[in-house]
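What follows is a structure written as structure tokens; I'll ask about it next.
Here the complex is missing one protein chain, while the rest keep their positions.
Labels A, B and C are assigned to the chains in the order they are written; within every chain, residues are numbered from 1.
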């Protein structure tokens, strides 16, 4: 990946809903994306844990950008579907999400996202997702 | 469901992350929950559509509360896993999510959530999820 | 659907693994497929119930053919992924699977399959699946 593309993806990742959630980019490689979230009160669910929706959003978005590293500037990535399992209630200071493309088809791509909670320096795997994505031409998706 | 329980669920639904997202309660019955979101700029993804994470959060949270209507005050509902398909990019003024319990086991419950976009009064099914939940005793889940 | 297409699908459904399993066709409409299985000892798992794999095969195959009813003779249907929930252990004389296309995209299609056990004339919903499929040109899939 050239520097320009790297900078584009790093910036592009943080906007709209993911920016509002507070996700940040940690690391980008071809077929790999890593993100981070400083956990705050606004991320909680009714029992005080991080909400399943925060974790799902992170797993989907980071998995999508792992796939985004594999396509050209003329393509966009959309989520077809994903499935996520929750292993433990998430608590702590940070969430880290590590996503990699495990099937890099030309059109259909599959990413795997692992979400870890970090509490007092200890990482714990709290969730894992499989995300099915489709690469479409940038021209084909106009919102207006 | 008695009025007290109804009021509890209606209020309990809107807190933490779901409150921050802007979800509101439309309708509650035994085994059924309906929610609404006024779509704003903060809900978008990189191409201008509503972010998959917003839709997933709504599908999970509303599906969870559909299950929450079926248990006693001494139980809580946690998400084991869910799977969600995206049918069309979501655009418009509102999202509505309709969730119903389709398998009401004593411990394991399964909800189905359908998410619709509403644009100029027209409803469109944009997403569907299956959510697997577990009922646990309130005492068993302490965050501190 | 013309009679010729109907007869083709009815026959095409029962071959290879599905034929070996013993699945039969009950009903075909555009976007809809229904199949049946007479439960025998060979369908069981270690505790005497119908094996989850039998039910998954039925849900996938019938969901795939529901999608197959929506494409032309020049297209084939392949499964991208599916997710299936098991509600109750399956026992009885028959399984019936009812599948319908719930998102009929040009390339990506999503079917929903409900599997019922029939015991002494009583139907019970034992399983439900969401199946994501892709329509590809018949020419593109050569096995040799």
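Keep in mind that, in the parts below, a contact is a pair of C-beta atoms (placed from the backbone, for glycine too) under 8 Å apart; a residue touches a chain by one contact, two chains touch by 3 or more.
Worth saying up front: this structure is predicted, and the values here are computed from it rather than measured.
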{"item": "Chain not shown, its touching partners among those shown", "value": "A, B, C"}
{"item": "Contact with the hidden chain (one of A:62, A:99 or A:132)", "value": "A:132"}
{"item": "Residue among C:56, C:71, C:95 or C:135 touching the omitted chain", "value": "C:56"}
{"item": "Given A:78, A:97 or A:110, the one touching the chain that is not displayed", "value": "A:110"}
{"item": "Chain A residues touching the omitted chain (full complex)", "value": "83, 85, 87-88, 102-103, 105, 110, 125, 128, 130, 132"}
{"item": "Touching residues (missing chain, whole complex) on chain B", "value": "80-81, 83, 108, 130, 132, 134"}
{"item": "Missing-partner contacts on chain C, residue numbers", "value": "12, 15-18, 20-21, 41-49, 51-54, 56-58, 60-61, 64, 76, 78-86, 89, 91, 141, 143-144"}
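Criterion: only the chains that are shown with their structure count from here on.
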{"item": "Angle (degrees, nearest 5) of the CA superposition of chain A onto chain C", "value": "180"}
{"item": "Between chain A and chain C, centroid-to-centroid distance (C-alpha), Å", "value": "33"}
{"item": "Rounded Å distance, chain A centre to chain B centre (Cα mean)", "value": "21"}
{"item": "Shared interface positions of chain C, touching two or more other chains", "value": "83, 130, 132"}
